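Quick one: the structure is below, and I'll ask about it shortly.
Excluded from the complex is one protein chain; the other protein chains are retained at their positions.
All chains are identified by letter, namely A, B and C, in their written order; residue positions are counted from 1 within each chain.
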Amino acid sequence: MTVRYKLGCDLSYEIKSTTVFIFNLEVAKLQRHHDLVERLTITPDAARRVYTVPSVQNRYFAIEAQPGPLNVHYEAEVTLDVFRADPAGIDETPLAALPLDIMPFLLPSRFVSSDRLAAFAQKEFGHLPKGHGRVTAICNWLYDNLDYRRGSSDEQTTADESLILRAGVCRDFAHLGIAFCRALNIPARFVSCYAYGLEPRDFHAVFEAYLDGRWWLFDGTRQANLDGLVRIGVGRDAAEIAFSSPFGEMEPGPVKITIEHADGSPELPGRTADAISTEEPAPDAGAS
Amino acid sequence: MTVRYKLGCDLSYEIKSTTVFIFNLEVAKLQRHHDLVERLTITPDAARRVYTVPSVQNRYFAIEAQPGPLNVHYEAEVTLDVFRADPAGIDETPLAALPLDIMPFLLPSRFVSSDRLAAFAQKEFGHLPKGHGRVTAICNWLYDNLDYRRGSSDEQTTADESLILRAGVCRDFAHLGIAFCRALNIPARFVSCYAYGLEPRDFHAVFEAYLDGRWWLFDGTRQANLDGLVRIGVGRDAAEIAFSSPFGEMEPGPVKITIEHADGSPELPGRTADAISTEEPAPDAGAS
Amino acid sequence: MTVRYKLGCDLSYEIKSTTVFIFNLEVAKLQRHHDLVERLTITPDAARRVYTVPSVQNRYFAIEAQPGPLNVHYEAEVTLDVFRADPAGIDETPLAALPLDIMPFLLPSRFVSSDRLAAFAQKEFGHLPKGHGRVTAICNWLYDNLDYRRGSSDEQTTADESLILRAGVCRDFAHLGIAFCRALNIPARFVSCYAYGLEPRDFHAVFEAYLDGRWWLFDGTRQANLDGLVRIGVGRDAAEIAFSSPFGEMEPGPVKITIEHADGSPELPGRTADAISTEEPAPDAGAS
Partner (left out) sequence: MTVRYKLGCDLSYEIKSTTVFIFNLEVAKLQRHHDLVERLTITPDAARRVYTVPSVQNRYFAIEAQPGPLNVHYEAEVTLDVFRADPAGIDETPLAALPLDIMPFLLPSRFVSSDRLAAFAQKEFGHLPKGHGRVTAICNWLYDNLDYRRGSSDEQTTADESLILRAGVCRDFAHLGIAFCRALNIPARFVSCYAYGLEPRDFHAVFEAYLDGRWWLFDGTRQANLDGLVRIGVGRDAAEIAFSSPFGEMEPGPVKITIEHADGSPELPGRTADAISTEEPAPDAGAS
């Protein structure tokens, strides 16, 4: 079952001195993102330099903004094709079989201090049966142990700090989930997205773990359904895929996000128990 | 039932340049420490300056050591009188009734980052019934969740780091226990001692919590019995009562600790379920 | 030359649930604080428990506040007697001669991570001539290297973090100055005070270093004159002498501080080059 979404964002800034921005807010050009129609409007208009990361299709664009107001408006329609599978059939990929180009997602990164959390992860999750269920157990732990609370963290909060503080926002839930995975030798990465049903509307962050040869989506916050996420980017952690990286003096205004079903698109049932992947299964795999 | 202990320590240093030492290794002169006989030998001999903290009877002495070998030998005999009570009858002291001179033991200190652990403590222990049993629950948590492992920490390890690392030595167990207590508004302090039965022999660290108007002993390591601890000092954390604080260039040699029952002293039964205090109960209290 | 000050503070809270407060905002009863007249008004009235620390004369009071508005109003008049000396004549006290009861002010504390800053302090200040001038050099370093900026730190900021961030408020300047002193084996402590001339009006924090047998005042912020500080309390760091420590749910309102010369009191000249102490010199000392 495919669903078509209308989505977008509206960002405003008051530029004080010439500012270079790098944005990562456009829908990723993935196979599962069908019939993407989109429009990006920058006011006042500015020359864009663009870059798409070949391996993961993150789309960045950079502009140089002059003093005065700046508005970035993006809107898109896309049909989302979600791959579902029975979680029980999804095993962890043994280390000896992991593709080496995935190694970066096993390593600690700025906000994912997985090296410091090795013993913690081992003690909490080391004894659990390996597979998709173990990462779900991590998400359940996050949900049970961390409070979702705006203002409880800032842009420099790391996974081990969130663990101490027992609170965070979606970014922090994702960082700690990724840290636990990596500490257990499960490759994991940060995902930014437009999330259908998220209240209040905002950019959302979840994570993916690499299991059985594919990346699977997880979210410890339970704030949105995994089968209603339109991906923007993936990265080692939030540092890599900030929706806006400004270099210069400016005042950000409010961020407005929209996402809704396009006309005629079916409403999905509630929270799914399926494992959800962003990648098409290999032909001989048993996913539904 | 009272027990008499023979105990002591033997410290050696190779002094490279003139070094001032402050030592805190003598048995505290508490009421419960009866018939203390002791001998301190410094080789080569050196003038000692001494100081006893009036409120808690910690005994410090300072010497200035010249280059060459230095040996500090201490031996003592003391009869230990332990106050026992039924834990079920020991309540927490309400904040509004806490003596104000105890406030320092509610505050965070260098290695007891209780301010950072407020949410963690509240989530793990906030819902438990107040009283001696809640601090015992903290000790059980420490025992279940931290590995006792030499080399897992160093002199700068703080309570929140031990929580992340899920490992430590007696010093770290005490710091984290104290941090949880303070985060729950239970005054708590660090205790250094000679511990009967500790293997391998070493200085030991436990902690005390202030409940029902008195200080009670706790130990999350379960390495020694609470009724066989001969106190050296108490402080906010390990910084305050290091057994040796050298200021100068020197190489410490091995530390040798002894503690055994004096002839004829009865052997105590194993781990006690009693609450153990170092302070005599007020006349009308129900301790046994 | 003595000056008489009129000063006070006005604190408001909206209490949500029964809250125990410990306040430390009254003028310390020091010898140099002559003819202290004061009034404390709590609205609605509440029973106060009081405690004065014998060694340093910090005055604490605790109240239990019920839900609703709470106001604490304090006003005082006091004549300040300041001891001045020529900085050039003030040496550091050798470690071997330090009174042992001063040792706590050599140790690291929660916000004064002097143990982590040993190498830094040694490299920056280790080669300087010992004495009052070395601590002034530390203050100059703070003034030159840290930005005074509201909002650059929070209640958990430590000295080593301020050093990294190169910014802070008076509390942070004091913590880092104390840390450098302790790392150089100069005892140092945190001082809270009413500061004449501070703009905007607020509680102020400076520090004291122990030199030549006495405590001397220092301030790396250059926000107020050292001879116009009316002391509230001294402690190891800010944790120990917070002006208000609430335990319970409440919303703090604005803090209003006043301090001005009492009628007829002479205006002091500007920044003094004298060394300023809060303690009367010993009879044979050469202070002016």
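The working rule: contacts are C-beta pairs under 8 Å (C-beta built on N, C-alpha and C of every residue); 3 or more make two chains touch, one makes a residue touch a chain.
For clarity, every value in this text was computed on a predicted model and none was experimentally measured.
Under the touch definition stated at the start, the shown chains contacted by the missing one in the entire complex are A, C. Within the whole complex, the absent chain has one touching residue among A:Arg116, A:Arg171, A:Arg189 or A:Arg231, and that is A:Arg116. Screening A:Tyr13, A:Tyr60, A:Phe203 or A:Phe218 against the full complex identifies A:Tyr60 as the residue touching the chain left out. Remark: the omitted chain is touched by one listed residue; of C:Arg116, C:Lys130, C:Arg201 or C:His261 this is C:Arg116.
In the full complex, chain A contacts the hidden chain through residues 20, 22, 49-51, 53, 60, 62, 64, 95-96, 99-101, 103-104, 107-110, 112-113, 115-116, 155-156, 185, 239-240, 245, 247.
Within the complete assembly, residues 116-117, 119-120, 123, 145, 147, 160, 163-167 of chain C touch the chain that is not shown.
Operating definition for what follows: only the chains that are shown with their structure count from here on.
When C-beta pairs in contact are tallied for each pair of chains, B-C comes out on top.
Taken over every residue number at the interface, the positions common to chain B and chain C amount to over half, indicating a same-residue contact. Rounded to whole angstrom units, the spacing between the C-alpha centres of chain A and chain C is 47. Chain B has residues 116 in contact with two or more other chains.
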